[in-house]
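Let's look at chain A:
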Amino acid sequence: MSAVAVDTVLSVRDVTVSVLRGDVRYTAVDAVSFDVPAGRALGLVGESGSGKSLTLRALMSLLPPAARLEAGSVHLAGDELPRGVKQVRRALRGRMAMIFQDPLSALDPVQAVGNQIAEVPRRVHGRSRRQSWERAVELLRLVGIPDAPRRAHAYPHELSGGMRQRVVIAIALATEPSVLLCDEPTTALDVTVQAQVLELLDDLRSRLQLAIVFVSHDLAVIRQLCEDVCVMYTGRLVETGRTIEVLERPLHPYTLGLLDAIIDLDDPVGAPQPIPGALPELERLPGGCTFHPRCFLATEECTTTVPELSPARGAAPDRASACIHRDRLISP
Partner candidate 1 sequence: MSGPDERTLSRRELVKVGAAGAASVSVLSIPGLGRAASLGRLGAAREDVTRGGTLKFARSIAPTTLDPANTIIAGDIYTLDKIFEPLYITTVAGKLKPWLATGYTVSKDQKTFTFHLRPGVKFSNGKPLTAEDVVFSINRAAKDKQGPLSFLDFAITSLEAKGKSKVVAHLSSPWAPFISDISVFANAIMPANFGGKSQTEFFKNPVGTGPFTVKGFKPNASSLTLKRNPHYWQAGKPYINAVDFLFVDNDNQRLLQLRGGQVQAIDLVPPSQVASLKKDSKLHVGLYPSWQVDLLVLNEKLAKFADRNVRRAITHAIDRNALVHAASFGTAKPGGSFFPPSLQYYSAKTPTLAYSVSAAKASLAQSKFPKGFSTELLIDGGVQKWQTFAQIIQQQLKVIGINVTLRPLDHASFEQAFQKFDYEMFIDYAINDITDADEMASFEVDFQNGGSSSYWSSYDNPTAINLVRQAEAEFNPAKRKALYAQIQSIVAQDAPFVPLDYPPYIYAMSKKLQGFNVNPGGAYRLEGVWLT
Partner candidate 2 sequence: MLRYTARRLAAAFFVAFGVTVATFLLLHLAPGDPARVVLGERASPQALAALRHQWGLDSSLGSQFTRYLDGLAHGNLGTSFINKTSTSSLIRDRIGVSAALVALATVFAVIITVPLASFAAVRKDRAADHIVRALSVAGIGFPAFWFGIVLIEVFALRVHAFPVGGWGSSTETHLRSLVLPALTAAFAIVPILVRSLRVGMIEVFNADFVATLRSKGLGERRVLAHVMRNALIPTLTLLGINVAYLIGSTVVIERVFDLNGLGSLLLTAISQRDFPVVQSVTLVLAIGVVIVNFLTDVIAAELDPRIRLE
């Protein structure tokens, strides 16, 4: 792996998370590594259950009780994050924040949204009540909520879905982070609202020089926002690279499958082709390449050898794939 780049804000190395099922621990995130520079967005794409949300939560130390961070390190602007939940949270203050899939459940239902934002400057930064409230209103304006001073008094259930997500973003921004982790923030929203939120995030990225990690199962969304993308399958990164390149020329059969499953508006003739089979359960992960039971390229070797994520010959220098047959996919 390459050394930590100078302008890299977030650097993730070999993050491994296990999950308790019954009495057995299973590896749900397997040695995931990536870097995000300031002002850039990295997409993390995969089916539900592929481990992308768990990765994000591991970074924030927000793992559910059954999950545990087993190994790996996280550097924020060059500093390694400490171990231990409390220490991590303290170290993260003002540096990394997270927004969630369902904006309604991500907000405390019984507090006015203004309070929920103002709480950060008030409790974390020790500002005065008045200053905190003004900051909250300012942030609401920043995330594009019209009539912010009045809306600050509203309760979550009184706002529309898009508004709520803007509030969630405002809360995240209140911590003045350099890294913003987004866990499918647009999935629960209407398509038009989705676009607005994405525009907002994109705008914030460039204006505030935020490093964004954006988790989604929606390739279109990733394409719109992220310069770089990582594709995840059963807890492993199977392909990385520039979004445009990955989507144009996938170097892993799984990525290809994802693309084939999409109705391509530019090519209405080609019917979408779903990937055969289903994402295997953690308890029943196949040996070798975990994708082989669903893969059209699978050979005997795939059932035994665990493929490494490594650069592909003949592709762009920052492309990597974890398929032993990747060379067969490089075709004009």
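Throughout what follows, contacts are C-beta pairs under 8 Å (C-beta built on N, C-alpha and C of every residue); 3 or more make two chains touch, one makes a residue touch a chain; residues count from 1.
The candidate set was assembled so that all candidates are chains of the complex that A comes from, given by their letters.
Computed from a predicted model, the values in this text were never measured in an experiment.
Participant: Scan 1 or 2 and return whichever one touches chain A in the complex.
Facilitator: Contact with chain A is made by candidate 2.
Participant: Flag every residue of chain A that touches candidate 2 in the complex, lowest number first.
Facilitator: 57, 60-62, 86, 89, 92-94, 97-98, 100-102, 105-111, 119-120, 123-124, 155, 157-158, 168, 171-172, 174-175
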